[in-house]
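All protein chains but one are shown in place.
We just call them A, B and C in the order they show up, numbering each chain from 1.
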């Protein structure tokens, strides 16, 4: 990955602009640009149609198979003939083109697998037919969720057509405390900007607080940029980023890696960069957040209640009324997983809550990838979850989008560490409350929306 | 469980007759009898319809909820709205009636869960809307797979209507050796009797070899009685049985348990009992078996070839020709699981083959229950499987019958530790070769049908 | 009671319940509406049904209905209008399920099947226990003397419901150890 060398530029630039500038192959009409894509992540749901198009009309010629990784992740192993065919199409296509494939036994959610396998680099561009590709912005990459045609175009010609986004600087001050987590920050960003408030913008995160966030936390934050409608999220790389990447597969070792780091160090916004919009968030003021409605912006602190001015349609779907205290809402099922919150630190947070306790409702815990699964098992987290009566199983996108392995029955209410609470998202008629892994775990124990500190209080009272 | 006290009887009786006699409430026309059912196992696929019938027409009154256990096992967690509703119906029904429920996080395949939780007793009768209920005959129980209406009738009135079966004594001599396992015995029984050769009979196993078989092995043998068309399989209880049950939940402890054992010791065929048919099998002559066709009777030793007189329809479906050496058949996917072969000893056998090796095809390993999963993990088997690149996940019936978590793509060929290779069984157009866990594991490594001793040879050659 | 109708000739042995209705169609909670999945797991099944759209009598080979206990196999036949299956032999659970759902499982020998597979239409007299082919050929069979009442009145559950008191009495006697002499 070649650097844009900001020191040679005259106009001060945001980090986004630097990455953008370094990848524009050609300016196009209407503020669009032909943007080179360093790496494409291809999964089984949105890839086959584009692959077929190239096979049928463009002699099956890919621009560069080495720039593609393929992952069966949404329903893997297959739940039916259709999903078996999807996986087979991706598998056969990858094999035919010599594309790296992560399949049954070594796969996971693509946004978890891509970074942990060292495929995401600061300053690079990434595309994937999946809206949560913005997760990868945590590495200082311009990572774009796109449709199948756009992904197909990138597979064919190495580029996307992108309308140049505006840039919003989201400055984070203070430190997370009082049980607040990166998920609560992500939900706060969406609640602050509004569900579509980020549309047309890249959210470029800044501020002293960033240095306190781990890569896992940064990925959680960037993951939900799309939930505010943003083009993507972006966080400049730092020592935390470099440490994460050092020693990963698909990265060079020794001096070769450190030379890359030297280049990556230049990937920072210029001090005088001008942004299209500025937002500040004080992390020290955050509390655990829980959604009450049918979009991720409809969320409030867990101590709160359903707002007085809540949308009537959301209330009807969720079977709630204004003023209802969140903690009073009973829950039928709990889920910890998804590209938002299924990395090792998420599982540790949930395990800390569940250790020595027992869930009172069906509870499903899925690691983000096979690698996360194994790391968690090395630490004994699987025993913590299973001692508590939760299901510990393999990685899958399935439950988060109602495709498999935990689909809700109509009317069932689930507290979930995922990213979307749209009507029917986790199953037709199912109701979803978004929260952090720790809050999901506490709620699983008490069978209602609950925060971990309630359990601590109970333990004290009981002891 | 009350004993039939064979010593008071004049006519010598088979074990089956003793259990039968002790449960006949009323003789009915045409050789049928009203047979009392000590315990019903209810799963989410075949129970709701019968439960609804009782709710709608019989005031929701069950004969005795304490004689029912409910298990969500076929597609758990749910793969879609329909299966979520099935699970919810079973869950709500069990809760309403105070029925013991094994659900997400503590469930497993019903025929694995029922015995491991101590619900299966020698000399008892069991019914379940699942054809592999015969598995439980391994405990000396008369365990019957039945339809939904029959299960519903048992839920309503405590009884089944059963046409009194004939009894075939299958005497086992010798000992398993040369890599042959209980699965190979089970396949040999089906191949020997023919796919429908056991119809109308209970297969009552006898012979010195029985004492050498563990409960896991006996369950594997009885599990496939249905594949020969038999009413069920039956093995008299002995010290192995009593040891298995001693200390299980749902069994009494101390003297109370030993008093039950004293009663169970009387559960043996009388020496002069007369059988309707006799078969002998010499275990020492068995070799690992692999099916080549589309019913479990179409199986031959792994060293063999597709028979010259093979059924044309089976060959067409399996895309094979007579004379084709089994070892030359390439495989696309491997599966270890199902009520036939997913208990701890099965997983150990597969792990022994996979330890230090790597699978070359997508390979799925599912424990038979949550308890088996945890036991396997305590032994580190999960690490063995995952080090080898196999998927280690939660228990499910799904892959075995093409309902979830491993459904085959059309034309895909799977080697499987399951019990049925019917057309479409594991997915429309999918092809299934039945084998033991060890053979499945070896085949997963080599990507073709293979026996573990081939790997040993390879290791020797390499070393 | 007579069943008269067109024949669906299914000249195969060992038609298992996975072929009759594959497991992925077993995700419902009701017994109705399954006819559309009948023979969905069978090569050529859809074509066969299309060629005999109004058939109500299935004639087939040995071991029909082997495999899974799924009563859905019977329900899908009922929903499609079938009222009898004629075969040389049945798997036990399907045989019971057929009776319990008003499908007559008619057992005749292989030679009879050879003839009946060629008949476009049959007349089955359940009381006389005869199958009559259009050419006048007649084949006898024997119904289960108990279960045949379920065909006429559909009353497996009702039959058992009427036994509940007797079963409770039996159970009390078992608990008191009073059953030994009678077994």
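Observations
Please note the rule applied: a residue touches a chain if its C-beta (ideal position, glycine included) is under 8 Å from a C-beta of that chain, and two chains touch if they have at least 3 such contacts.
Since this is a predicted model, take the numbers as computed values, not measurements.
Taking every chain of the complex into account, the omitted one touches A.
Of the listed residues A:14, A:76, A:107 or A:131, the one in contact with the hidden chain in the full complex is A:131.
Screening A:70, A:150 or A:185 against the full complex identifies A:150 as the residue touching the chain left out.
Within the whole complex, the absent chain has one touching residue among A:220, A:428 or A:451, and that is A:428. Residues of subunit A that touch the chain left out of view are 2, 4-5, 8-9, 21-22, 24-26, 28-30, 32, 34, 36, 45-46, 48-49, 52-54, 57-58, 63, 74-75, 80, 82-83, 85-86, 89, 129-131, 133, 145-150, 152-153, 156-159, 161, 163, 195-196, 199-200, 229, 231, 295, 313, 317, 401-403, 407, 420, 422-425, 428.
Assume only the chains that are shown with their structure count from here on.
Chain centres here are C-alpha means, and the one lying farthest from subunit C is A. Nearest to the common centre of all protein CA atoms is the CA centroid of chain B. Subunit A and subunit B have CA centres that are 42 Å apart.
Separating the CA-averaged centres of subunit A and subunit C is a span of 53 Å. The distance from the centre of subunit B to the centre of subunit C, each centre being the mean of the chain's C-alpha atoms, comes to 25 Å.
Chain contacts: subunit C has residues 24 touching two or more partner chains. Residues of subunit B in contact with two or more other chains: 80, 83, 85, 402, 407, 428.
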